[in-house]
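All protein chains but one are shown in place.
Per-chain numbering from 1; labels A and B assigned in written order.
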Amino acid sequence: MWEKKPVLLIIMATGAILVGTIITMVLPFVWVNTDADRIEGVKPYTALQQEGRDIYIREGCNNCHTQTVRPLVSDVLRYGEYSKSGEFVYDRPFLWGSKRTGPDLARLGGKYPDTWHYKHMESPRAMVPKSNMPDYGWLSANPLDPQMIQRKMETLGFPFTAEEIKALEGKNEMDAMVAYMQKLGTDIPWRQSNATEIVGDLTNPYAGVDHDSMEAWESIYTENCAACHGEHMEGVIGPELVGADYEEEVLFEIIYTGIADGGMPSFSSLGTDKVWKLVNFIKYYHLEEGHH
Amino acid sequence: MDLSSALYLGVTFGLFVVFLLIVIRTYSKKRKEEGERAKYRMLDDD
Partner (left out) sequence: MENRAYNYAIVRSFVTWSVIWGLVAVLVGVIVSFQMVEPDLNFPPYLTFGRLRPIHTNAGIYGWGVGVIFATFLYIVQRLCKTPLWSDKLAKFQLWFFNATIIASAVTLLLGYTTSKEYHEMEWPIDVMIIILWVAFAINIVMTILKRKEEQMYISLWYMLAAIIGVAILFTVNAAAVPASLFKSYSAYAGTNDANVHWWFGHNAVAMALTAPPLAMFYYFLPKSTGVPIYSHRLSIIAFWSLIFMYLWTGAHHLLWTPVPDWIQTLAMGFSVMLIAPSWGSVFNGYLSMNGQWHQMRDNYLIKYLILGITFYGLQTLQGPMQAIRTFSAFIHYTDWVPAHIHMGTMGWVSMISFASIYFLLPRIYGKEVYSIPLANLQFWLILVGQLIWSISLWIAGVLQAGMWNAMNPDGSLTFTFMETMVEMYPYWWARCLGGLVYMAGLIIFIYNLYMTAKKGKPTVNNAAAAAGRA
């Protein structure tokens, strides 16, 4: 039979291929991206954000960054609320990626202030010393093309206004990229609903620590805080910390939970021990230094 | 058992039967020589 009839063999092979195809690839269209998994608050990209997304695609950022947080403890602690299907209904194409050479970006929006992104894209190693990300400062030299962006928005069927398109004039590719970074994962108010609220009394476990012991903690500061607050706490993007007169508990709370609207990320993933070390280091290291 | 479970089981069972039929047909005594002929034929084309 089909051992000797190639056309019959082709038809049978096609049939064999189509069974799994129909069940696992075609059938899901019945349920996915329907009203059932819509999320209120998930909005199409604005013209500027969509252009940023297209630049992200053009530069192949997806080769090193994923955009989906898995419902696993370590993923959620590190990146934030796990990703929901309804959050991606306007993503053409999907950008979930397959490799985390750099960190996942699904919940990046709102984590850092715009300035952090501009400086980081300009020179990643200035902000994250041992990063292997290439410099993307050259994006600032490329002006946007409002006419083309309008055409893209029309193709996608996303809403836009004439003013929005006009506002693109004078903006460059870096502006678009940062706008896209700040939109990522912010359609659901996960930062607010997941924020840690500290209840009960806080006790500084390192109260009265001497200067020498604090020296070992400097690396925690350098790796996590220096990019924004300066190597010597002189303040860069974030405010100067020398002489900042916060109560220990208040400082702990700021570092641990972050300031959602102020561009200060939460550092709860460092754990309470490291955060207390930071509190002591920031408050007392320089004071003690003065005595020497 | 609801309808969809019955359907799942039915499809699974059906696929197993198809697989069994292919194995039985391929390995039937009657087809032994026929089934293996190609591997000898391919050697003498040079």
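Brief remarks on what is shown
Note that in this section a residue touches a chain if its C-beta (ideal position, glycine included) is under 8 Å from a C-beta of that chain, and two chains touch if they have at least 3 such contacts.
Note that this is a predicted model, so its numbers are computed, not measured.
Hidden from this view is one chain, which touches chain A at 3-4, 6-7, 9-10, 13-14, 16-21, 23-25, 28-29, 31-33, 37, 54, 57-64, 66, 68, 70-74, 77-78, 83-85, 87-104, 124-125, 128, 130-136, 138, 148, 151-152, 155-156, 223-224, 268-273.
Contacts to the hidden chain, counted on chain B, fall at residues 19, 22-23, 26-27, 32, 35-43, 45-46.
Following the convention adopted for this analysis, only the chains that are shown with their structure count from here on.
Taking each chain's centre as the average of its CA atoms, chain A and chain B sit 51 Å apart.
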